[in-house]
Every structure is written in structure tokens, then in C-alpha cells.
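So the structure is just underneath, and the comments pick up after that.
Excluded from the complex is one protein chain; the other protein chains are retained at their positions.
Our next item is chain A:
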Amino acid sequence: MIQLSLYKKLQANHGEMILDIDIQIQSGRLVAIYGESGAGKTSILRMLAGLFHPEKGKIIVNNQTWLDCSEAINLKPQKRKIGYVFQDLALFPNMSVRENLLFALDKGQKSDIVDELISIMELHKLETRSPDTLSGGQRQRVALARALVKQPDLLLLDEPLSAIDHQMRSKLQDYILEVHKKFQLTTILVSHDITEVFKLSDHIIVLENGRIQKQGSPSEVFSGKNMSGKFQFTGDILSIEKEEVVHIVSVLIGNNIVKVIVTEEEANDLSVGNKVIVASKAFNPIIRRIG
């Protein structure tokens, strides 16, 4: 469990803004902080990492107090078990990929974890290369691996994929999900990309002008909660085919593909890969016993 209460006056683009939040995050969750730029998202991550100090507040991670302004407790950044990936995280240019990972090891820490990460993140072919020769997507893959070398309790991702093209981004999202589960991390993702937030997170905190505007599961936060359809799922569009005056949209929901008829106007607003809510009234589906 991570308990976080932070208060600080910030200088935002439009003047002074007060960041005032109180959040509890269960261990093992992947939580997204979603909001416009300047809402205070990055400030929260930097305070968690110990790079920025609130005026008032407390950070307790798995019963360990990292920060308590009233008790003058403030753990140094290197004492906080955190992995941090930024949008433009700089790797050391004079070191190979492997050396970049080895450099992140703590004193006395075994290097097995480096091999494991190279394997999970499929960096074999890149390990001897220098960062300058890598694509943006490959660099972020290395940055993610490097953030995990110290085996942190908490992984902080600050718009890690925003500079990467769509296809590569989707792959990297899969890597994030994989390491999140594999290392049983608690991950906090800052993003303003709804599709990304939907794909990755199980809980969303919407931040507006330094305050929590709402929070909940992705479908609760993005429209689902306020729609009376009780037969409701989120999925990804696999294909859209025109059929006379209608379109047939195939949607992957979990491991099942369902088909939904939509009109031309609706189809124009949809494309393959979009995250969607499929909803119907509870009155429509039929149930048959099969076992």
C-alpha cells in the first residue's frame, strides 16, 4: 500500500496552482494519472522520487515512511526503491546497452537481474550497441530495463512512450504490462493518451489543476459508469467492414471476438486499434447453460 498526501504551491503556465492530493494505491496495481499538461502530474512523480519537495505531506510506501514533513523525515532519492522512466531519459552514450544496465546495479548486487531483463525485454541483439545507434523505441526499452535493475517496489513512468510511433508504442506497452506483472511492481503511469491509459491501467486518477477530479476503473472514469447498459465491456477494434447501409465492427474483448453493427456515421469515427466500450441493455442477451 502506498499512501500519499501532498500539498504544494506550484507555478503553472497560467499562474499559481495548488497541488493538493490524497491518494492510496494498493500494491501491485498499475495506476494512471491522467490529465492536461500542467495539471501537476509530473510534480507528483518527482515528489515520490524525492526530487521535489512538498510544503506539507506524507509518503508511506509499504509501511515505510519516505517523507513526513511534520516529522522532518525525508528519505534521499537513492534510498527510495524507485524505477523512473521519463519521455527523454538519457542513457549514458559512452556505454553499451549492457554496460548501461550493469552501471545501474547497486554495490554488491548480483548481475543476474541484468541477464534476466535482457531476456525479458528482448535486448540480446542490442546489448553491445551504443545508445546513439538505437531507435527511440529501442532506447525506451533499454531505459525501462535500466529502471528495473535495482528491482524497485515502485515504477514511475512519465509519458514514457509519447515520442514513439504508434506501432512501436503498442509493443512497448506490452513490455510494460509484462514486467509490471512479472516483478509484481506497483506502477504509476503519467499519460494524457486515453488509449494508453485504457490498455495499461487498472485504476485511473484524473487530475485537474492540482486536484483529483475523479478516480476509478478505466470504464468508470471514461463514460461507462454513467451509462445504464449493464452488459458492458471494453475491447479493441480488430476490423471494420462495410455491409450495405451498415458496418460490422469486430471487437476483441478478452479472448473473444464479438461483432457489432454500427451506422456509417459511427464507423467514420472508429478505426482499427481503437479502445471501445461495447454496451447493451441487460434485457437483450440470452443465456444458455453449456455445462
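Just so we're on the same page, a residue touches a chain if its C-beta (ideal position, glycine included) is under 8 Å from a C-beta of that chain, and two chains touch if they have at least 3 such contacts; residues count from 1.
The working rule: contacts and distances are computed from a predicted model.
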Seminar exercise, completed: Taking the list "TOBE domain-containing protein", "Glutamate synthase [NADPH] small chain", "Peptide/nickel transport system permease protein" or "AAA family ATPase", the UniProt entry for the undisplayed chain gives the protein name "TOBE domain-containing protein"
Seminar exercise, completed: Touching the hidden chain, out of A:1, A:51, A:73 or A:227, is A:227
Exercise. Among the options A:68, A:99, A:220 or A:266, which residue touches the chain absent from this view?
Worked result: A:266
Seminar exercise, completed: By the document's definition of touch, the residue of A:72, A:245 or A:287 touching the omitted chain is A:245
Problem set entry | Contact footprint on chain A, counting only the chain that is left out | 223, 226-230, 244-246, 261, 263-266, 279, 281-284
